[in-house]
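This is the structure I have questions about; it appears just below.
Every protein chain except one is present and positioned as in the full complex.
Our next item is chain A:
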Amino acid sequence: MTTMTYEQAMEDFDPVFGIEVHVELNTKTKMFCGCANEFGAEPNTQVCPVCLGLPGAMPVTNEKAVESAIRLGLALGCSIRESSRFARKNYFYPDLAKDYQISQYDEPTCYEGSLDVVLDDGTVVTIGIERAHMEEDAGKNTHVGGTGGIQGADYSLVDYNRGGVPLVEIVTKPITGMGARTAEVARAYVATIRDIVRALGISDGRMEQGSVRADVNLSLRPKAVAGESQDDVPFGKRSETKNVNSLRAIERAVHFEAARQAMLLLSGEHVVQETRHWHEDTSSTTPGRSKEEAEDYRYFPEPDLLPVEPSREWVEELRSTIPEHPAKMRARLREEWGFSDLEMRDVVAADALVLIAATVQAGTSAQAARKWWMGELSRVANDREVALIELPVTPDAVAELQGLIDEGRINDKLARQALEGVLAGEGSPAEVVASRGLEVVSDDSALEKAVDDALAAQPDVLAKIQDGKVQAAGAIVGAVMKATRGQADAGRVREIILQRAGVEG
C-alpha cells in the first residue's frame, strides 16, 4: 500500500488527539520586563538585560499578563490555583537567550476546565482542558545558507524582540470518540480559542502572524472489536506536529498524520513517538529533530520570581468580565438581528461580528450595519489587503454615517463619498459631509427648477407618465441626480415629478 486517505484510515482506527495552543498576549510590555511587546520592530531593538538573559538581571511579572491569563482560564472554565509558581524549563537552543524558558510546571495558574465547541452542523462537543499556564515566547531564528530551512543552513541569525513576550499555553486532555470528525473538531476547537481570546481582548488572535499557534498531538488505536469497549483499547504511540498556524492547516495536519500512521500500522510497522514539522506548501509533516537526546527539561521552581497568589475577590471580579461564549453569542445575535444562516456565516468569516455588534450598539439597525461592513468596507479592506478591524473607521463612525442617511441629510451615494473622506482621515462623517459639501439638496425650489429643466429637455417623458407609465419618471430622476451631482434626495425628486405630471405617487 503506498497511499491512504483520511477516510480510509478512519475505517480501521479510532483517533485520539490533544491540542496545545499558544496564545500571544497583547500586553504593552513583555512578560518579565518593560520592553515593548510589538510586532515588526527593527531586530533587537526591544530587548534589555532581562530578556537577553544577561547575568544578574531580575525578571518581574507583568500584572496585566497575569490578569489576561486568569481571564482566559476562567473563559475556559478552569479553576484558578490559589498559589501558583513559575518554573525553569531547561534546554539549549539559540532562540532562548537564557538557555531556559520561564514557564509553569507542576502548579499552573489555570487547571481543569472544559470548553464547548460548536461544529458547523450545530453539534456541540465538550473538550476537556487540562491546564492553561503562563510562559514566555522565544526569539526568532533566521537560517542563512542552504535552502533557508534549519537543515543544511550555514549559520543562523537571532532576533530577540519576541523573546519574553507573554504567552498562555492551553493544553487539552486527550480527546477520544470523535472518529472521522476528529479533524473538524480539532479545527473548531482552535477557532473557538481564537474567538475567545479576541472576545476577551487579550490577543489579536491572528494566526497568520503567529499570535495563536497550535501543536497537534495525534495517535491511532484499532477500532474496538465486537463485544469490546473502545475505552478498553489502549492508546497508540503519538506524534506531535508543531506550529500548525491556520485553521485549514489544523484540519489538514490531522488528515495527514492519521493517514500516515494508519499506513504504518497496517503494514506492520510502528509509529515513532516524535515531534514533527508541518509543511504548509505540501500539507505534510516530516520528523523533527533527531532523538539523540531524550527530552529532559529538568524543570525546577524559578527562584527569581515569587508565587502568584490571586485573591479570590480579584478572581471573582475578573470572572464578571468574561464575555459570553462566542458560539452562544453568535446564536443569540443571529436571532436578534434576524440574519439568515448564510449571512451570519459570511459575517463571522469576515471577522465582522464584533464590528457589527458595536455598530448596532451605537444605534444602527443590524441590516444597515451589516450592509456597511460586509459591503463597502469589506471591499475597501480587500483592496487595501487589510482586515476590517484595521480600517481607520470605527463602528461609531459607521453608525453616525447611517444616522445621517436616516435623517435624510445624505443619500447612499453621498454616504459612500463621506465614508471615503473618513477613511482618508478627513474627520468624522458629519465633518466630512460639511467640509466636502455633501448634504442633499432638500431645498424644494432648487429641486423644482432641476425637475423642470429635465422635463423640458425630455418632453416625451411627461406624456408617458401622464399615460400611466409612472416608471418613466426614472429617467427624469436620473437627470436631476446628475444635474445636482448626486446631492438630491431621489425620493423627493420623484414626488415633485409626479406632482408636475399631476398624478398620484
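Throughout what follows, contacts are C-beta pairs under 8 Å (C-beta built on N, C-alpha and C of every residue); 3 or more make two chains touch, one makes a residue touch a chain; residues count from 1.
As a working rule, contacts and distances are computed from a predicted model.
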Suppose you had to identify the omitted chain by its UniProt name; would it be "Formate dehydrogenase iron-sulfur subunit", "Aspartyl/glutamyl-tRNA(Asn/Gln) amidotransferase subunit C", "ABC transporter permease" or "Cytochrome c oxidase subunit I"?
"Aspartyl/glutamyl-tRNA(Asn/Gln) amidotransferase subunit C"
Which listed residue (A:Ser156, A:Gln209 or A:Thr321) would be found touching the missing chain in the intact complex?
A:Ser156
Touching the left-out chain: which of A:Thr61, A:Thr176 or A:Ser283?
A:Thr61
Identified contact with the non-displayed chain, of A:Leu74, A:Ala259 or A:Val308
A:Val308
Which of A:Thr27, A:Ser239 or A:Gln261 sits in contact with the chain that's absent?
A:Thr27
Could you please point out the chain A residues that touch the chain left off the display?
27-29, 33-36, 42-49, 52, 60-66, 83, 85, 90, 92-94, 141-144, 150-160, 289-290, 293, 296, 298, 301, 303, 306-310
